[in-house]
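First the structure, in the form of structure tokens, and then the observations on it.
Removed from the display is one protein chain of the complex; every other protein chain stays in position.
For subunit A:
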Amino acid sequence: MKRSALTQKLLVLGVDGMDPRITRKFLAEGKMPNLQKFIERGSAREDLRLLGAIPTITPPCWTTLATGAYPGTHGITCYWRQSPESLDAVVYNMDSRNCTAEQIWNITAEAGLKTLVWHWPGSSWPPTSHSENLSVVDGTQPGSVNMGVAQLDWEKVIVASPEIKEVRYAPRVDKPAGVGCIITDLEDSLDADVDDEMMELWWGDTARQGGEIRTFVMDDEDTEVVIGSKVAYDIVNSPLKDATGWANAPEGAKEFTILTSGGVMRRPALILKNEAGEYDRVAIYKNKKAEAPIVTLERDKMVSGIIDDVTKKEVTKPACRSMKILELDPVGNKVRLWISNALDIANDQLWHPKTLFSEIVENVGVVPPVSLIGGEDAELVGEIFEPSWVQYNQWQADCMNYCINKKGYEVVFSHLHNIDCAGHQLWHLGKTLSPWDHTDEVTYQGFIEKFYIQTDDYLGEFMHLLDEGWTVLVLSDHGLIVGENVPPIIGEYGGLNTKVMEELGYTVMKKDENGNSIREVDWEKTRAVQIRSNYIYINLKGRDEHGIVDPKDKYDLEEQIISDLYNYRDDRTGKRVIGICLRNKDAVLIGANGPECGDIFFSVEEGYNRLHGDSISTSEGYFETSVSPIFVAAGNGIKPGFTTDRTIRQVDVAPSVSVLLGLRYPAQCEGAPIYQIFSEDV
């Protein structure tokens, strides 16, 4: 089969979590001028929607975009997949070797097009083609490049004042919003089990080697919106006093101490006066004997690319950090400073070929860390979390433009995580519900807007390509909603959801001496479990290790569970919270069937669903949000200024890339080209 290409160069600008419904709100308000230009010069539906695959979870949807196949076909059916050993555990799934459908980038590379796959969190790593035309950067987690493997140290807030008498360090403190970063009782603030290894556990080497993750979602406190919006970082308190013993301290400077690397690394710092006699800068040194500082920070400016040694597990390596002054008293009686997590600047294990890593570092810069703190602390969101993404976006845009302009890449598949990352921390605060009524929804709606504006700036970095013969597809995996209600404890993607299933009598947890459920399943009494975003497994004899349900009773039990779920009512509102329920064989209707989709597929009903993942993709939320993904195409081969009524499905993207580049379709593709938007009949 031969087809002529409609374009020679194609860029997919993937933005995780970008929602067409709220995008249209910001477009109408004139806040996204770059996307407006892409729309005017290209094709999209009036509502900008793409019909998302099910489940509306990141790795399945990105894999669908890459393969043109539904999750039931490509086999990536949630963030994690079921552990082959036990029904209550999951194992890592951002591994291309678990994908049973062909990726479009293998076709483009093998057809001779120089192809870059940049941080695509669905079946991109490790590379699955030996073609020398294929380059792949990370894609093993959704966060940011190298986030899963290069973290050496956590984020910190340092507070120094003359009243503090000695240096104190408290690792990974969950700080209630509005409370200052002063350590009053160290013993109380220390979490006995400081989880420094979360990145490794979820996305790092341990996860990639198949380590089981066993998480129980039992009540509201276990949900990701509650956990994600808690602000946890290291706190350092230090005296602030006249500088003594320095080789080169400017007149009037005052000193304080910063601790890094789990407390073992110490950096002395100075606050410095300007000509008017006001303190307005912070200089951080390796030690007091150093002639020059590692960095000098000015007010209101986040500085990235700060290279300093960091020690982790007794090994010391140079790492990249960002820093910003949060507060500096002009008369020198207080300073608050944020320093980012630290990324190993030499970690190239997720870059293929490795030479691309060194070229990027040399020509664009080291990978900047992004902040993961903010949540309910509006100051940190505004001052740190959001600006850290602006810096990262710019670095990523510079990397991709470098690859396009200087390295001759002709096809680029890219992913940016800014909106989804913010969504998981903040979007639920966009409506003031009772558990978080100490926050203000208008403030958080403002943050949502800021993340869309920074996304528009990022898209603008690629506008020039439309004049250089490129085709650009702007798309996402799913949107995120601001919840109308606090979601029920069912459908949380991160683990085993027990509460609703316990109430219905299908899951039984072991009890402590007071009769309270503990985090251990009583398999002798458990007939079914709900795990990951949308799946229910019968505890089946002969299939599952502790199976108690006879296979001949399975069909009737499924029917009973489906009836009970439909009849289940939210205890706060008395309304139905379950959307659709389908047996595995019937879930082929939505492409969520097959061995990785449980015995029953279910969704959470609109109005009760969380951010994304548990609902169907057409669900809408508060503040003009939706779970739907977005799709806009522009450039060579695309009709300019064109609006289509065609329902564009996520499975249609990969075959459309095939048509645009004149190549064959991916082997397991189930979608069809969006021929209505092409500039020529095909």
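Please note the rule applied: a contact is a pair of C-beta atoms (placed from the backbone, for glycine too) under 8 Å apart; a residue touches a chain by one contact, two chains touch by 3 or more; residues count from 1.
To be clear about the criterion, contacts and distances are computed from a predicted model.
Asks: According to UniProt, what is the chain that's been left out of this complex called? Choose from "ABC-2 type transport system ATP-binding protein", "ABC transporter permease", "Response regulator" or "Thioredoxin 1".
Replies: This omitted chain is identified in its UniProt record as "Thioredoxin 1".
Asks: Return the single residue from A:Gly245, A:Gly408, A:Gly542 or A:Gly574 that touches the missing chain.
Replies: A:Gly245
Asks: Given that one chain is not shown, which residue among A:Arg266, A:Lys317, A:Arg646 or A:Arg664 touches it?
Replies: Of the candidates A:Arg266, A:Lys317, A:Arg646 or A:Arg664, A:Arg266 is in touch with the missing chain.
Asks: Can you work out which residue in A:Thr140, A:Thr257 or A:Ser371 touches the chain that's missing from view?
Replies: A:Thr257
Asks: Which of A:Tyr79, A:Trp105, A:Tyr169 or A:Tyr493 sits in contact with the chain that's absent?
Replies: A:Tyr169
Asks: Since one chain isn't shown, list which residues of subunit A touch it in the complete complex.
Replies: Looking at subunit A, the ones touching the missing chain are residues 166-171, 186, 190, 194, 244-245, 257, 259, 261-266, 268, 286-289, 309, 311, 314.
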